[in-house]
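Report on the following structure.
Of the protein chains in this complex, one is absent; all others appear in place.
On to subunit A.
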Amino acid sequence: MSDQGSFFQRDRSWHPPAFTPQYKTSVLRSPQFALLSLENTVSEMTGPHFGHSQLGPLDNDLIRNYMQTGEPIGQRIVVHGRVLDENAKPVPGVLLEFWQANAGGRYRHKKEAYLAPLDPNFGGCGRTITDEEGRYRFRTVKPGAYPWPNGVNDWRPAHIHFSIFGHAFTQRLITQMYFEGDPMIWQCPIVSTIPDRNAVERLVAALDRNNTLPMDALAYKFDIVLRGRRSTFFENRMEGN
């Protein structure tokens, strides 16, 4: 492997800044001091590894992994895509975790108070590990929009939360996937924490008719890009030191 050097610096004008007052909770939860830039050390360039033996057979099937009496209600979908780095190389063998509300926009969480009902057959969590080409796939029901106490009439667009590990702890990322064509994407104070419309569009999954399961489930394609890293070819020090 030639790509053993430090990771490309994060473009923090592409990511959302910490302080985004239209998303009210960020006001008191955003640091005021500048971040201290640090060259990658071995502490950041390593990261945990997860193996298939740690996963169960239904972990990537949200339609069946919480079944009590039958299958959950809602639009059946497949979500799939690839995890790549900024050099467009696949990122194999990394853990992805996802969570979401049910078809009515209700989360299975003790602090959730929305009046839409829980679905007795839907938990809302799943996970999988990317294959050798960086691909992943899971099955679920399409989540509903839900209201939240920010403005008096703010609603989140339908979304699925993603947590992604790379090969290094410095690649760690949490983001949200939105659905093509949802008009609420462009009204959401959380989406609009991202300054650049092109960046927002990277989080909108495309309807993917070629990967639907006919007479069963629609498909959405959602690719994820993690930080890339330099080659050590021109570096004057031993790798890993």
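The rule we apply is simple: contacts are C-beta pairs under 8 Å (C-beta built on N, C-alpha and C of every residue); 3 or more make two chains touch, one makes a residue touch a chain; residues count from 1.
One rule holds for everything that comes next: contacts and distances are computed from a predicted model.
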| item | value |
| --- | --- |
| Name under which UniProt lists the unshown chain, selected from "Protocatechuate 3,4-dioxygenase alpha chain", "Hydrogenase expression protein HypE", "Carbon-monoxide dehydrogenase, large subunit" or "1,2-phenylacetyl-CoA epoxidase subunit A" | "Protocatechuate 3,4-dioxygenase alpha chain" |
| Identified contact with the non-displayed chain, of A:Gln54, A:Gln75 or A:Ser231 | A:Gln54 |
| Touch list for subunit A against the chain that is not drawn | 9-12, 14-18, 20, 23-33, 35-50, 54, 56, 59, 65-66, 84-88, 97-100, 107-112, 123-127, 161, 163-164, 167-170, 172-176, 190-191, 193-194, 199-200, 202-203, 224-228, 237, 239-241 |
